[in-house]
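Missing here is one protein chain; the remaining ones are kept as they sit in the complex.
This part shows chain A:
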Amino acid sequence: MNKINENSFPVEGLAASDISFEQLLSKTAEEKANVEINRVKISYNDMPEYRDKLNIKKNSSRKQYASIYFIRYEELSPIVLNAAKVKWNTGASHVDKILEVKPDTLCYIVGTVYMEMQYKPNILAEVSRDDWEPIPPPREKYYSDTDEIWLEDDSGRIKLVGDSLKKEVIISGIIMAALGKENSQGDFEILDICFAGLPEQINPTVRMDADDDDKYVALISGMNLDTDGALETRLQLMLEYLTGGLGSFPEQQNFSSKISRIIIAGNSLAEVKVVPDDKKQKKYGYDNSSYDAEPRIQLDNFLEKLCSLLPTHMMPGNHDPADFTLPQQPIHPNLLPKVGRNPNFHGVTNPYWCELDDVVFLGTSGQTIDDMYKYIESEDRIAIAERTLYWRHIAPSAPDTLWCYPFERYDPFIINQMPHVYFIGNQKEFATSLIEGPNQQRTRIILLPSFSESGVVVLLNLKNLKCHTTCF
């Protein structure tokens, strides 16, 4: 995990602190000829093969969730099996069905992981709870020492034990191969585990020539516009900076004008908190006078100014007025009347695949990682993000603890090609790392902090996948 430091400051040849104010302030007056600058353009491909999978056409929820697990298993288990064969073929043999595992023989099995955790919200417990019992508060972590890990396939399931399990990050819903043998109690003692591994990357070497211009994509999440009323100055400064007003000429020329797009990764509106008001007469049920449209209108105004000068892609987050289940559908254009039909504005799904100038982006608004974070003991979120690429699945905990739509024919969260940029929004703080795979894959993983808390906008250089943060 490298933090961005001074070396990557993009605006070259700039003032050190000994230059006087006058020079700085009046600098732009000299270059009268070069007052106007144009913004760089990049191509956009919204990857219809993914977009079609993520956009739900028929909204029927009356289906079982078992299908999505089955599809996931069908699609990923051959890949896992191949990886396992490569890793372990010399020593052990593969057992096709888990039920056929014989005691005391070294073998490897492939299946879906299921974690039995006492703190995990359990639908059966909820249903059987008496009405007068208060709802238990949501826990920050489901992890406990009594957790059990089971491996399932279409024939049966077996419990996994072993110390090596504790070192690995394991989540319900991943497809995994386990090497070990069955012990006397019927549990499978693990010696080693194997995952699907990093997928192939199309265009692994990002092909930019050195003399091409830098092109940046801005990534932001968690603006959290609230009912307070006034737009903060931070937001205003950000708007002016990105639309090209703020900044002296050299900075604009070298930097601001190179920002070609902005992707907003969720939570543009703050979480709605109903403040109980004693003066108001109590209304049972939904009190529609408590709805305040002000934040949405503000967001609309903000986006209108932004997307008139900078193409914007907006993903919904868990606070936004979009579906709660993953994959979240784009925010309806009628909710943002001014920008909804503007061609510069793209309302997109969460998770989101897109290709900007041949650089493949994959992003989520954070719910996937936040949910997985509850399963493990460690605090390392970027490790979870890396793991998801190895598991080839964006959200393995769906539909177990993460709400998702019951897919029947395909699982849209499977990652079958390696993205160049993998960004996750609404995280606690900014973090980034570059993964390199065995087949020359290179991916930049970025955790975006919430803008309302940190004021950070991340600018990604498409040429070399370097990240740059700007704080407002």
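Definition applied: contacts are C-beta pairs under 8 Å (C-beta built on N, C-alpha and C of every residue); 3 or more make two chains touch, one makes a residue touch a chain; residues count from 1.
Keep this in mind: contacts and distances are computed from a predicted model.
**Q** The chain that is not shown, which UniProt protein name from "Replication protein a3", "DNA polymerase delta subunit 3", "BolA-like protein 3" or "Coatomer subunit zeta" does it carry?
**A** Result for the unshown chain: "DNA polymerase delta subunit 3".
**Q** Using the definition of touch stated at the top, determine which of A:T349, A:T368 or A:T470 touches the missing chain.
**A** Among A:T349, A:T368 or A:T470, only A:T470 touches the chain that is not shown.
**Q** Which candidate, A:Y73, A:W88, A:F255 or A:Y390, sits in contact with the chain we can't see?
**A** Checking each option in A:Y73, A:W88, A:F255 or A:Y390, the one touching the absent chain turns out to be A:F255.
**Q** Among A:D192, A:E240 or A:E408, choose the residue that contacts the chain missing from this document, as touch is defined above.
**A** Touches the omitted chain: A:E240.
**Q** Touching the missing chain, which residues of chain A?
**A** So the residues of chain A touching the missing chain come out as 3-6, 9-11, 14-17, 19, 21-22, 24-26, 28-29, 32, 35-36, 229-233, 236-238, 240-241, 244-252, 255, 281-282, 293-294, 301, 456, 468-472.
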